[in-house]
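And now, chain A:
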Amino acid sequence: MLAALATLRKTLFSRFMAGVGGLLALALATVQTILGAMPATSLPTVAPGEAIDAGRWRVAVLAAKVSTEPRPDGYRGPQGKASLSVDLDILNQTSESSNVVSRILTIDPPIAGLEGSPTFYLLRDRSILNALHPGLPERVRVVWAIPAEAVPPDTVRLTITAETFKPRDNLLATPGWFNPKTIAAVTLPLGSAGRGDGS
Partner candidate 1 sequence: MSKAQVQASARAMRLRRFSLWALPVALIAALALRGRETATNWWRASDLFPQPVRFDASAPLAGADWRVVSLQRVAERPDGTTVALLELEATVRDPAPFALLPCRIALADGTGQRWLPTFLAPTEVSRLPSRRNSQAKTCGPALASKPEAGAVLAIAESFLLPRAAFAQVDVVVSLAGGRPHYLRFARGS
Partner candidate 2 sequence: MRLLLQFIAILAAAGMLLGMQRSTPGYAEITGPLPASGRPGETIPARSFTLTVEKLVLAERIRYRAYGRDFERSTTGLWAVVVARLEARPESVSIGGALWRSTAGFRFEASQRVAGAPRLLTAGRIEPGLPARGILVFELPRDQAAGGTLLVSTARWPRLDSQARVSFAADAAESADVLDLNGLANE
């Protein structure tokens, strides 16, 4: 009888502890979710040309312009389109060659008529950018097509997205870069004065 009581007590106790643990985990996850969903109070602003550590990349946004000049490789772009180009210095800070640069820059607020995905050019070769190798900084031009008749705003604001490194991901335990997060903004002058002048 006594033994049965003791067993009951033990069972209840362990269930209670398990419940507490579960609740704690739940509370922690909830708090994390809420914190993650909160809008960033203020995005740090960097000056043009100032290098910023964006996870796998080190980026300095140099200048932006709208022009009808041909692109670095000589391509004139789609018919009736001008190009909005942004020059960057990029350094691959990881230990592997990579070509996933397209996620770094976002135009925010967006400019009307801009086509979604830009093309990246390697200015050293005046050709399309393939891969960036670790420890080898390059100057890169990012080009969006923009309707030729569109009146661009005076300035363009770009936000920079960084990812964080995980040595083992949850699925295959392989290293990788995850959780993209906007970390900084840079505002560049983009007068129509820039239109038509050379590179």
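The candidates came about this way: all candidates are chains of the complex that A comes from, given by their letters.
Going forward, contacts are C-beta pairs under 8 Å (C-beta built on N, C-alpha and C of every residue); 3 or more make two chains touch, one makes a residue touch a chain; residues count from 1.
Predicted, not measured: the structure shown is a model, and the values here were computed from it.
Participant: Any copy counts here: identify which of 1 or 2 touches chain A within this complex.
Facilitator: Every other option belongs but stays apart; chain A touches 2.
Participant: If we count contacts the way the header does, which residues on chain A are in touch with candidate 2 in the complex?
Facilitator: 95-97, 122, 124-125, 127, 130-131, 133-138, 168, 172-174
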